[in-house]
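Take a look at subunit A:
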Amino acid sequence: MTEERLLEIKNLKKYFPVKAGVFRRTVAHVKAVDDISFHINKGETLGLVGESGCGKSTAGRTILRLLEATEGEITFEGHNLLELDKRELREMRKEMQIIFQDPYASLNPRMTVADIVGEPIDIHGLAANKKERNERVTEILDTVGLGTEYMKRYPHEFSGGQRQRIGVARALAVDPSLIIADEPVSALDVSIQAQVINLLQDLQKDFSLTYLFIAHDLSVVKHISDRVAVMYLGKLVEVADKQKLFDDPKHPYTQSLLSAIPVADPTYKSDRIILEGDVPSPVNPPSGCRFHPRCPYAMEICSEVEPEYKDYGEGHYAACHLLEQE
Partner candidate 1 sequence: MINYIIRRLLILPVILFGVSVLVFAMLMLVGPYQRLSTYIKSPAELKTANLDSLVEKYGLNDPFHQQYGRWISGVLKGDFGWSETAGATVTEAVLQRFPATLELALLALIPVIMGGINLGVFSAVHHNDPWDHVTRVFSIVGWSIPTFVFGLVVLMIFYGVLGWFPPGRLSVWASDIIRSSEFVQYTHLNIIDGLLNANLKVVGDAIRHLVAPVFSISILWWAYILRITRSSMLETLRKDYIRTARSKGVKERVVVKKHARKNALIPVVTVAGHMVLGLLGGLVITETIFGYQGLGQFFASAASQLDYAAVLGLALYFGFLLILINLCVDVSYAIIDPRIRLE
Partner candidate 2 sequence: MKKKIGVLLLSLVLVFSLASIVGAQEVKKEDTLTYVTIGNQNTLDPHFSYDTGSAEIIYNVYENLIAYQGESVTEFVPLLATEVPSEDNGLIKDDGKSYVFPIREGVEFSNGNPLTPEDVKYSILRGMINDRDGGPIWMLYEPLLGLTGLQDLVSEVLGEDISPADLSSEQSAEVFAELEKVIEVNGSNVVFHLRQPYPPFLNILAQGASWGSVIDKEWSIEQGAWDGSPYTIAEYYNPPKEDDPLYDKMMGTGPFTLEEWENGDHVYMKRNDNYWRRTANFKTVVIQNIDEFSTRRLLLQRGDADIIYVPNQFLSQVEDMDGVTITTGIPTQQNMVGIMNWEINTKGNDNVGSGKLDGEGVPSNFFADKDVRMGFIKAFNYKAFIEDVRMGNSIQIGGPIVRPLLGTSEDQPVYHQDLAAAEEHFKNAFDGELWEKGFQITLLFNTGNSARQTGADILKTYIEGINPKFKVDVRGIQWSSYLDALVQGNFTLGFMGWLGDFPDPHNWVTPYLAGDGTFGGYKGDLYKEWANETVEPLIEEGITTVDPAKRKEIYKELQTIAFEEGIDLWLDQPTGHNVRRTWVKGWYPNAMRPGLDAYILDKN
């Protein structure tokens, strides 16, 4: 595999202000994404996992500049995305697309499939005339496995799986190189998930796409990703090659996450690490290592010093004091 970096994230931060008081002044920040760095290579799939509220979706949206980053650097094919002006950004959007979680909310209910898929073509002027546009739409729909007979229909006439295909088709219409898939299958029925996962994999091959695959379901992430990044409370705790991460998770959080997954095999018995308590609020995250209140191996230093996020060999990044001591 050639290690050409398509996307490089450096020290990305996204804070949301918390306003309170009589004058609605900003009194605190929700540190949804707090200083994360990673990269995605061309043609690979990077899985980004974490529990709800850990900032993974925010990270995805911030990379696309659907949300304005608070700080950091996002380099995409050599351009720093954060420095683009509105017009340049609009141009750049052809290269990066997003697929959403909720197939019901992500399609405009008042537009026909042809219009939904045709919209990116209209916006970027990718078709010279109506005929060409329709041909292109037909072609894309065909690619995602939808027949042309659906073109004049509205989203609510479709099942969840078909809708997700429409969402994929829309993303594909501009012929992007990067697709951020934000929990693309978690709202789908079990029997449909596989269809969409297979489709995504096929498309990746056919169009040499790069994916940032955001999900909370580790089994899906494991299935589809080349590398996996684990987030906890706005921070990356571990990033590694898929095999390495699942065989040899270094961070205690990754370990407990892996052990918490129920396995569809009644004979399989795992030594489950049950974490105590809930994920703390990102407004006022714990000091030091953010995982320390729930960490079964927490030490004194963990509550005081934030562990460094660093490479523990062969691109296996992690942030944990345990590892440093070893």
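Here is how the candidates were picked: all candidates are chains of the complex that A comes from, given by their letters.
Quick note on the criterion: contacts are C-beta pairs under 8 Å (C-beta built on N, C-alpha and C of every residue); 3 or more make two chains touch, one makes a residue touch a chain; residues count from 1.
Not measured: the values here are computed from a predicted model.
In the assembled complex, subunit A touches candidate 1, while the other choices in 1 or 2 stay out of touch. By the touch rule above, subunit A contacts candidate 1 in their complex via residues 20-24.
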